[in-house]
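Showing just some of the chains, left in place.
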Amino acid sequence: MNAKVVVSLKDGILDPEGQAVASALGRMGFDEVKDVRIGKVIEIELEDGIADAEVRVKQMCEQILSNPVIEKFHIQTEQS
Amino acid sequence: MSNTGATAPLYEELGLTASEYQMILETLGREPTQVELAMYSVMWSEHCGYKHSRSMLGRFPTEGEKVLQGPGENAGVIDVGDGWAVAFKMESHNHPSAVEPFQGAATGVGGIVRDIIAMGARPIALLDSLRFGSLESPRVQHLFEEAVAGIGGYGNCIGVPTVGGELFFDPSYEGNCLVNAMCIGLLRADQLTSAAAAGVGNPVILFGSRTGRDGIGGASVLASQEFKEGDEEKRPSVQVGDPFTEKLLIEASLELLDKELLVALQDLGAAGLTSSAAEMASLGGMGIELDVAAVPLRESGMEPWEVMISESQERMLAVVTPEKVAAVTEVCEKWGLTATQVGVLIEDSEFVINDGSDEVGRIPVLSLTDDCPKYQPESKKPDYIEASVPSVATVFSSDSVEDELLDLLGSPNIASKRSVWDQYDHMVMTNTTVLPGHDAAVIRLKGTDRGLAMTSDCNSRYVYLDPLKGGMIAVAEAARNVSATGATPAAITDCLNFGNPEKPEIYWQFKNAIEGISQACEAFGVPVVSGNVSFYNESNGAAIYPTPTIGMVGTLDDVTKTCESGFRSDGDRIFLVGDTLSELGGSEYASHVHNIVEGPIPSLDLGVAKATCDMVRSAVSSGVLKSAHDLSEGGLAIAVAESCVNGAIGAKIDLSSSGQELSIVESLFSETQSRFLVSTSQSDGDGFLKLAEEFGIRVAEIGEVGGDAMQIGSAVELPLDVVCNTYQQGIQKWIQKT
Amino acid sequence: MTVDRPNIGVAIFPGSNCDADSLHGLELAGANAIPVWHDHPETGSLDGMMIPGGFSYGDYLRTGAIAQFSTVMDLIRQMADDGRPVLGVCNGFQILLETGLLPGGMLRNRDMKFICRTVQIRLESTGNSFSNQNASGDTMRIPIAHGEGNYYADPKTLAEMNSNGQVAFRYCDNGIVGASTNPNGSSESIAGVTNAAGNVLGMMPHPERALEPQLGSTDGLGIMRSMVESCISSRAAINV
């Protein structure tokens, strides 16, 4: 069983990394780039046959993988 | 914001009282507009307005022949000789760090660095003073590790070495950690910059990052009704730092000043544009007109009040003469920063806010700054102080001092903080000649013979048990740390972290601590040149230990004449400077080993404290000492262990000749003030004794350096590697325990 | 400007923060050190180039990733091709990896923490422009200060580098290289590598921080002085 979690900054929060990349792309001639935001994908490999996998992954997200003050998360689980 | 205040007036939700609102009505002669109300609410907050502290802060001695700038500007400045001056200040970022420790601590560093830039100084060193709950709690470990990573992440990136600090764990900080950061900057004395606005008609330029909705969570109630539920997410209360932009801001600001393009410079901190513009106008005794529509925004649809109080990081405000605007823009562009004229200086002392062609606010400048409401809260001696037993020393008798010593040596408050400063680039700028891990760090000033020593100190357990004496001891300890390196204490900054000042017991702590600090400063002849107050450090109604952190800077005329804390060579003679009394009240030993936090705390004779520092400093600069280390938490036993570890060499101590009648526990762990542990070569020992006699300071020869064990009489005999490992790995061990 | 002092440029990117230290250090080592702003590259008279440490462009995305597109990199590529000495320290090393002037890539430190401390490194190869003052096997005490110094190269590349003598330094303790002396998890404890020609060196330790007794070590002098001498000799060779 695998879970994929995407953690990204909430909307109003400054993303300095995204800004730096956007302006670098602009300097390199990619004028069509309007904005860039950068987040994390966390791929978690779980033991097989975990009953409440989704619940557990959600707990992980809330407890350690993200900080709700500045970040939001999104979970996809997939049977492998 | 919740709906609980459905019946509460808007001003109350913004933190203003009914009488404060009445003051606003009287000042304006009408109801405030939305922007005006927002501006008053942030400027009259405790954080900006110093409502409960201002009256007491006047007690501090702030003058001295070396003071170029005392409190009142962005940072204090002292003359350090050869045409050089040093600006420094300490500031708290406690509440943001409790919510988001990485970003909270990082932006704390960013904020204090901008205060230093605003004085026209290049930041050359940082210190961080950290206090958390008990290290056994996973939550505390998380806060601690993230705060350290945040400080490192910011300071390392901007290329300013973090050379020292403090780290203290105690349950009183469980729900309210303290993150205080201090920055020191270097400037030519004749290039001192002010924030005071001057020149009617001069443009006001905002440069640095764009403005977003950062840090205005608390004022969200002002959002117009069309805003839908969930929109408060768009007004984060936590700011994210961008150290890269800060680095550009440092370079751009210094280049602007170097080219003499600016009339005045000011950073944007708490309360954003509102406070920086108001302060500039207020200091210059004039008025200012800003156009919120001109402010470059990061997000669309921001309302005027949002623009005015946004706390977006990495921004500076400058006053320039009209003909220099183009040159200013050019310098900013070179550094990749936006620079925009957002306003102009006006004659009347008014703060006018326009949104394009509409006037949306007009406030008398001084009503935001000097004329902010001030309170003189009630003060009352807390019961816990009266209840303290007269002496706790008799409680302690032990037949396993060796075990207790190891236990203490590996405890979070005593163990080496190397795992912290290892994460800080403390060597960048190639000036750090005494690295972290000794009493104070030393920075050389390239191109001169001079150096600076710096330290931050506060034993908050002492301040809790006895605020007056605890305040004195904080200054005295800082002076000892600076003197141990051979430097002369020059001036201090402070960060006064306390609970809710509206509680009489807290205000009593505050008043007494200030009195103690002031008396000690007078005795040592060091002025207070800058500082910061952080109140309401409480959780669930319980206050932190009162923690007036002292940041001290000392000067060295010859930076090659310094001393470190580590023992050096076989056969060197070891001396204990100062008397040891039975003073275990409030000690680390009592607290950690016996879980007792009771007074009385050690006594302090300010005259002796100063004379002892003077003597040790004179010994360091005359070159007779091979090591010098001050005694503080953990007493003599811990000082001996640290000198062994830092020198990677053993020592043999014999206390029988010290002539004092103390139990072994008292001899080892008593925290009597005004003491140092020093060593000399065989031949220099007598010269040192003579010097001490001249200064009238009692010194006892207590042993010899050498071997690969730490031995104290018959009570302690520990292999050096055991001592080293216990001390070096203490913090990691506590973290792994859980 | 004396004739026997070579002109060595220090490339400065927005976010570089060891540029002043590098200028100071090169002067101590006997060079005329010349600041070169990233988009106004000085042309002509440079005999060598140093890319200093720091956080160019905030080190956002990947360390050195954004800096590789600065104008000054064209000059640096040209100098590297001409055989002039190019030294990248810390962030400078990371930039050289991103541009492909040196083999391999850089990962976060094994323990995910920034590390600043003085370490020992062992000189592994003398066939380059930065080692004529030292002998193979010499150990040096030099500070590191980085969060991403975990050097990575695949096994095939490592084998090639080893046989070409491109591994310049390894972390060690009293000359002994081992897992316990590797501060950041780098492949084979590598602390610095050169290109095949030996005129481009990237290293994580900061030699410019180890040039004066006051700062605790002078072991960086050998590396910096070697570079200075190589600049003089490569100038002679190129100008022939």
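Order of writing sets the labels: A, B and C. Residues in every chain begin at 1.
What we mean here is this: a residue touches a chain if its C-beta (ideal position, glycine included) is under 8 Å from a C-beta of that chain, and two chains touch if they have at least 3 such contacts.
Treat the numbers as computed from the prediction; the structure is a model and nothing was measured.
Each kind of chain appears once in the view, while the complete assembly in this file is A x2, B x1, C x1.
As a working rule, only the chains that are shown with their structure count from here on.
With B-C and A-C as the two chain pairs, more C-beta contacts join B-C.
We define each chain's centre as the mean of its Cα atoms; on that basis subunit A and subunit C are separated by 35 Å. Annotation for subunit C: residues touching 2 or more other chains are 57-58, 60. Among all residues of subunit A, those that touch two or more other chains are 16, 20. Subunit B makes touch with subunit C in their complex at residues 149, 152-153, 156-159, 242-245, 247-248, 335-336, 421-430, 432-433, 435, 444, 446, 559-560. Note for the complex: subunit B touches subunit A at residues 99-100, 103, 209, 212-214, 233-242, 244-245, 298-299, 312-313, 336.
Within the complex formed with subunit A, the residues of subunit C that make contact are 57-58, 60-61, 66, 69.
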